[in-house]
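The other protein chains are all here in position, but one chain of the complex has been omitted.
Moving on, here comes chain A:
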Amino acid sequence: MEKEVLFKQIILVTDGESNGEGDPIEIANMISEQGITISTIGIIGENSSQKSKYEVEQIAKIGRGVCELTELSKLQQTMQMVTQKSIYQTIQTAVNKELKSIINTEVNDLNPNSREKIMDLMDNLSDTINLKCIILLDTSKSMTNKINIAKKSILSLLNILNSREGKSEIAVIAFPHIERENYKLICDFTEDISLLKESLSIITTSGMTPTAEALEGALQILDGKLESCLVL
């Protein structure tokens, strides 16, 4: 049986720092060990704290993903950019590992002419691999005025990703979910824009920001389903 090449990513979208019980950095480490990339997007405004910026940067670092800080109005492009960059980054790391073992060199050490073909190959690969992306959306109280734009941004992200040759699926986890539950899978992996739209419409905002618990939930959801796949 041919194995599909799959890129698994979690994108954390938040406007503040974690104030749940667990430690998000610790969970990020655990997820990263499973070959899943965690990228983060911090929505910043006038009263964003230094601590919240530091936290998203650390999570992405440990998750071997990309971190971007953005204002709300650029959230949409930022989501796509983060996805694209982290795919590139992961492919580049994998290719560098190969090159290192074959000719003991990295892509950056090759001259521009010899690396052009490799770049081409990597660009094509980034387009053809299948993508499973879980968006961890902060739905705490502070997101109230931002949630509609966040929903629209997620929809456009799927629309843009659908232009890829490979399959692109998005799932959405909202955290917290109402008062009691720390997180909830709002939409399971899908390529279908109308299904995603319908699912997103039930999201409301309230409560705290249990980032660690939500990350743990994302891991469980990714873990339960993806065993027959080759992970980059």
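Quick note on the criterion: a contact is a pair of C-beta atoms (placed from the backbone, for glycine too) under 8 Å apart; a residue touches a chain by one contact, two chains touch by 3 or more; residues count from 1.
The rule we apply is simple: contacts and distances are computed from a predicted model.
Trainee: Would you kindly match the missing chain to its UniProt protein name, picking from "2-oxoisovalerate dehydrogenase subunit alpha", "ABC transport system ATP-binding protein", "Protein kinase family protein" or "1,2-phenylacetyl-CoA epoxidase subunit PaaC"?
Mentor: Missing chain, UniProt protein name: "Protein kinase family protein".
Trainee: Looking at the whole complex, which of A:M81, A:L99 or A:M208 touches the chain that is not displayed?
Mentor: The one listed residue touching the chain not shown is A:M81.
Trainee: Among the options A:V5, A:I44, A:V107 or A:M208, which residue touches the chain absent from this view?
Mentor: For the chain that is not drawn, the touching residue is A:V107.
Trainee: Touching the hidden chain in the complete assembly: which of A:I25, A:L99, A:I160 or A:L185 does that?
Mentor: Here the residue in touch with the unshown chain is A:I160.
Trainee: What chain A residues would touch the chain not displayed?
Mentor: 73, 76-77, 80-81, 84-85, 88, 92, 107-108, 111-112, 115-116, 119-120, 122-123, 126-127, 149, 152-153, 155-156, 159-165, 193-194, 197
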